[in-house]
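In this view, the complex is presented without one of its protein chains, the others remaining in place.
When the chains are written out, they are named A, B, C, D and E in that same order, and each has its own residue count from 1.
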Amino acid sequence: MSGIVFKLGVLKLGCIGASPLLDLLLDERADREDLDVKAFTSGAKLEPAACALATASALQYDPDLILMVSPNAALPGPKTSRSTVATAKIPIITVSDGPSKKAFYKKGSKSDPVVNVPKDQGFFVLPCDPMIGARREFLDPTEMSLFNADVIRVLASTGVLRLIQDELDRVIAELRAKGTVDMPKVIVTPEKAVISGGFSNPYARAKALAALKVSESVAEVTSKGCFVEQDATKYITLVAAGHEMMRAAARLADEARELEKSVDSVLRTPHSSSGDRLRKFRLGDKPT
Amino acid sequence: MSGIVFKLGVLKLGCIGASPLLDLLLDERADREDLDVKAFTSGAKLEPAACALATASALQYDPDLILMVSPNAALPGPKTSRSTVATAKIPIITVSDGPSKKAFYKKGSKSDPVVNVPKDQGFFVLPCDPMIGARREFLDPTEMSLFNADVIRVLASTGVLRLIQDELDRVIAELRAKGTVDMPKVIVTPEKAVISGGFSNPYARAKALAALKVSESVAEVTSKGCFVEQDATKYITLVAAGHEMMRAAARLADEARELEKSVDSVLRTPHSSSGDRLRKFRLGDKPT
Amino acid sequence: MSGIVFKLGVLKLGCIGASPLLDLLLDERADREDLDVKAFTSGAKLEPAACALATASALQYDPDLILMVSPNAALPGPKTSRSTVATAKIPIITVSDGPSKKAFYKKGSKSDPVVNVPKDQGFFVLPCDPMIGARREFLDPTEMSLFNADVIRVLASTGVLRLIQDELDRVIAELRAKGTVDMPKVIVTPEKAVISGGFSNPYARAKALAALKVSESVAEVTSKGCFVEQDATKYITLVAAGHEMMRAAARLADEARELEKSVDSVLRTPHSSSGDRLRKFRLGDKPT
Amino acid sequence: MSGIVFKLGVLKLGCIGASPLLDLLLDERADREDLDVKAFTSGAKLEPAACALATASALQYDPDLILMVSPNAALPGPKTSRSTVATAKIPIITVSDGPSKKAFYKKGSKSDPVVNVPKDQGFFVLPCDPMIGARREFLDPTEMSLFNADVIRVLASTGVLRLIQDELDRVIAELRAKGTVDMPKVIVTPEKAVISGGFSNPYARAKALAALKVSESVAEVTSKGCFVEQDATKYITLVAAGHEMMRAAARLADEARELEKSVDSVLRTPHSSSGDRLRKFRLGDKPT
Amino acid sequence: MSGIVFKLGVLKLGCIGASPLLDLLLDERADREDLDVKAFTSGAKLEPAACALATASALQYDPDLILMVSPNAALPGPKTSRSTVATAKIPIITVSDGPSKKAFYKKGSKSDPVVNVPKDQGFFVLPCDPMIGARREFLDPTEMSLFNADVIRVLASTGVLRLIQDELDRVIAELRAKGTVDMPKVIVTPEKAVISGGFSNPYARAKALAALKVSESVAEVTSKGCFVEQDATKYITLVAAGHEMMRAAARLADEARELEKSVDSVLRTPHSSSGDRLRKFRLGDKPT
Partner (left out) sequence: MSGIVFKLGVLKLGCIGASPLLDLLLDERADREDLDVKAFTSGAKLEPAACALATASALQYDPDLILMVSPNAALPGPKTSRSTVATAKIPIITVSDGPSKKAFYKKGSKSDPVVNVPKDQGFFVLPCDPMIGARREFLDPTEMSLFNADVIRVLASTGVLRLIQDELDRVIAELRAKGTVDMPKVIVTPEKAVISGGFSNPYARAKALAALKVSESVAEVTSKGCFVEQDATKYITLVAAGHEMMRAAARLADEARELEKSVDSVLRTPHSSSGDRLRKFRLGDKPT
């Protein structure tokens, strides 16, 4: 396939923090000649009909790989979409949040869950991409945007997005080479993410890990506020607290990056225009 | 059209800071029964072919209104897309950045520019949504995401996104009522944006205005770094400075919101599930 | 017992964040004429022998009430101490951390745990008082002190210490009145704590709640770092991350208090010299 | 005495910022096999009777060394306690605040004061451990705890606690060796403290010194507010200002430590389980 | 003198923090029609010859009032200048730092110092305007400027400059009225300054007071670093610490102002173009 443009279809069903920029991760300067990316969405909703329509559009694009992103990938909408894509024999990788684990694991003979996905499918489970505080008294378009800005900051500064980038770069290379393809099957724990973060300063790494652990614990607070607590006085405080936690996590992530700036060791991994993954640490250096 | 679901097609050509969350602004809790939103993208690129493909998909969706978002809407890709949409007789509103002014204005008899868009078309020009520091030594997927997180924070906290929300809510209502439709034709200046911000505290308003003025001036720094300066030592510092300015703008926007929190006067304008625009200031209140 | 000095024995076995200042909570200005407080400790350690010695000294003091504080109150040392105190027929209230739940609850007929403590005993379980990052590569006396300073800030600013103060004030009054005594049996959840925090500003309340939720999640990180992970490279990052989370929680707690300062509504509940609990909000007011 | 456990009795009479964690400084991870520490307190009060009782309990423990901590060690309560300990022929080291100088110095032949303590006695005078703002309108248990959290942060981050740790480690070793014992007689000036702070970055050292100088000047403000000014309007502002100064000092101390983190040079001096004092700078290193 | 322009000569001998902007305080928008201000300086130096030259220029201007500002006004240079001005029968007010007290006070019959200045002379002693860290290893033009920026922020935000402004406005009015003139004789304590600060929020007042107390204590640290300590290693840390304290004081002063912003109660006291002193609190109000 070398010399030929690789077509990546990004299928966004509903929205999590990883969704808004996912289709831009691999062509961050819009200058790659070897890659074409198109996104297709179901809007904010996850209903099967909406998912089906977006999936149909995505298949129509005839992509070499589909990258699906959604909340809770175990729900009927995303689940059926994966089947449809499988039927079309297009490899698919799903990015989803904590509750999606049950979509990709089954109970093993012992107590440990076992990966359970069809061949040609992969996934990234992001427990650090927590549910938003979706209560009408609290969430309006402005608050929704701010929460996503905080989640994006955490996913970016700590290494989560680079982990996804690295794996996608690898899978696309393997698909282009038409050899064996090792689809990613990763629960993106804080511990794994900060390795991709590439921190030189150990305190930056600790702060990034802290940011992700806080993000993970946001999910419990917002979902209690959205689904469990029914007294408005109480659930408003809960969802507001969840967003304050997310803001604190973003600040920790920012501190981590500022620490790396102070010793001029921010890892950068841009793509070349021909799609090679480059790498550099000192700001003044050329990426190689 | 009452009782019938309104279909909004969001056409994302390339990316600016307003793009990532634009299709979620009107259905922030994914519970509106009167509205269906789908997004269609050209990926990171703006080439006419990519734009045409996404536009075709959008038209296939048969929307009641198209909301297009792109950098520099005067470029051939977005321009042709607008023509295609116009030919299909679907109303279209464009959201774009500072350089797009020339797409919507022509020289008047005197020196002042005059709005020049076809009937059924509207626009939001956002000079506060500045170009990213698109230099390979600096911009990788992580840095790209962080810049967008900062821009989103500024657009949200200051009132820019609410201004867009307000106008879209109005236009959709007018389209549903099948009466006269007054398409928005707005250069979203900082001064206009902070009115939509709905600040109670005058210093919060001043800080929000400051955030937007800084954002506007980022554009000049990053575009110099990307297009004018050719010495890597110099352009790296320029684009890095542009992103530091954006981070400072985000902090100002955050300060503005924190000030409003301190007197419990954060304006929130959620949608009801039937699409009414609600409004509230005190966190404990019900939106009405 | 009116006119007579009430004797409170504070029995500190090992150390949690609530320990260092617990014996000072009821006589913050050292001027109460109706109350005498003495503390007895087992040092840093929790061994049964050390606990027994400290308990014997406490009993020798012949207190009207014993307030015991320790990590994991279900361990043999604290457990035996409680029995010894019970045998001496002195009422006892235990303050302990999350793992202590099993000391005070048993499985109920259904799945819910049921309180299981002898008459004349009470408890406060503080899941927000997390384990320290007790790894030799990381924890020295300086780091130990800083972690405790952060925990104290969270317990104080959010309302946890006031909740304890309120209950102790009440129990002491009931004991003095020689009537029925309702011993506290409280899992101090973030939700309960912020009620005692007495916040006027709802965002201050949300930030306080956020601080406590983060504190709770520290426990999981530090205990993994101390007990589960055996690779030094990994556990050092974990315990360091736990302390960074605690520092972030302290900052959230501080933000909450600063918000209350901005509207001059910081709740203060000093004791009068005769032991009455006073109350005030505006800084310039007299407590009443 | 090798192989035998050294018994350290910590006698807390009233409270200063150095008190709450003093008994934990030498066994920060509760795993020392060569050391046993017990604390005995007089509660918040300093009355001679309360001091005598706690002193008696401490002697009963038959310690190898007594570490006494109190405000103003020249007052009758602490003074008598020292005599009692001396009579019992147990070495004693006192930790106290600025006003305690007169307990340990007498006028010399010239104008300079001369150390004046019995053999077998030592002291640390901490002018940087200032009086709390003990006015009923201001100080409640919450505010008391927050002030102590700030003082602890300053004492820890700047090197004061390490200076005490170092000296105690040395004295205990000398006592165990049954040779000459050089009891510490130290006014812990900011200049001496920051040497123990072990800063690699000179600006971190300067910030730590600044934190301590601010702490020292708090004492003058709070004691004026407590003892001199009788107009409530005025003394409330004074004691509140004292606590704001302490909060600023804590922030300076925190800045100092963050600077050291940025170059990965935070000094850590943990104890081994056999009581050796270890030392390390890089977070990833083993202490040696 | 009404209708006639009042001539104010500002005589700057050397420099303290109050010097740089002193001549602009009374005509902040450069639009007063009733006032003319000229400044005359001796440069950075305080030598008698330099002072004499500047004083002669000032007298040549034939002002109605001379406002002199210098470090240590008791030194020969400023002292002789005051005599020269007195001989010329021009009223003079001196603004100086802490060491200048001895220029304006003598020992009284009891121990309290007594004001001792000629008729027609007044003074402001500013102990909160501390000596700079004037060591060559530390102080260059950049550091000098930054220190002054911090001092200016403290003097402005806390009320010191408004106290001076108020008194000068009053004295000028009295001089114009040709009646009795009550020359200011003020040691500008923190307590007095914050009254002029006009704070509505009591915590803002406490933070301002704290800023000034810290400023006062800087003097002791920098003068020790400049005059007492001769070991470069030590005095560099001292003067650097003094500047860090000043930076912390500036931050406290900034916090005080931000608190007032949050409740829209920043006091502003502009001059009208005819020299009336106006007053306002809410940002949106007209000054009256």
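By definition in this document, a residue touches a chain if its C-beta (ideal position, glycine included) is under 8 Å from a C-beta of that chain, and two chains touch if they have at least 3 such contacts.
As the structure is a prediction and not an experimental result, all values here were calculated from the model.
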What shown chains does the left-out chain touch? A, B, D, E
Candidates A:A52, A:V181 or A:L283 - the one touching the absent chain: A:L283
In the whole complex, not just what's shown, which of B:K12, B:R135, B:R153 or B:K207 touches the removed chain? B:K207
Looking at the whole complex, which of A:A52, A:A86 or A:V263 touches the chain that is not displayed? A:V263
Missing-chain contacts on chain B, rising order, are 190-191, 194, 202-203, 205-207, 209-210, 213-214, 216-217, 220-221, 234, 236-238, 240-245, 248-249, 251-252
Note that chain A touches the chain not displayed via residues 261-264, 266, 282-284
For chain E, enumerate the residues touching the unshown chain of the complex. 10, 12, 14-15, 20-21, 23-30, 32, 36-46, 50, 53-54, 57, 60-61, 134-146, 148-150, 152-153, 155-157, 161-162, 165, 232-233, 236, 240, 250, 257, 268-272, 278, 280, 283-287
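Heads up, the rule we're going with is that only the chains that are shown with their structure count from here on.
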Please report the minimal path length, in steps, between chain A and chain C on the chain touch graph. 1
Fewest touching-chain hops separating chain A from chain D: 1
Turn needed to bring chain A onto chain B - CA fit, degrees, nearest 5: 180
Which chain is most remote from chain A in terms of Cα centres? E
State the chain with the largest centre-to-centre distance from chain D, centres being mean CA positions. B
Pull out every residue in chain D that's touching 2 or more other chains. 236, 240, 283-284
Counting only chain pairs that touch, give me the topology of the graph as line, ring, star, complete or other. other
Chain pairs satisfying touch are A-B, A-C, A-D, B-C, B-E, C-D, C-E, D-E
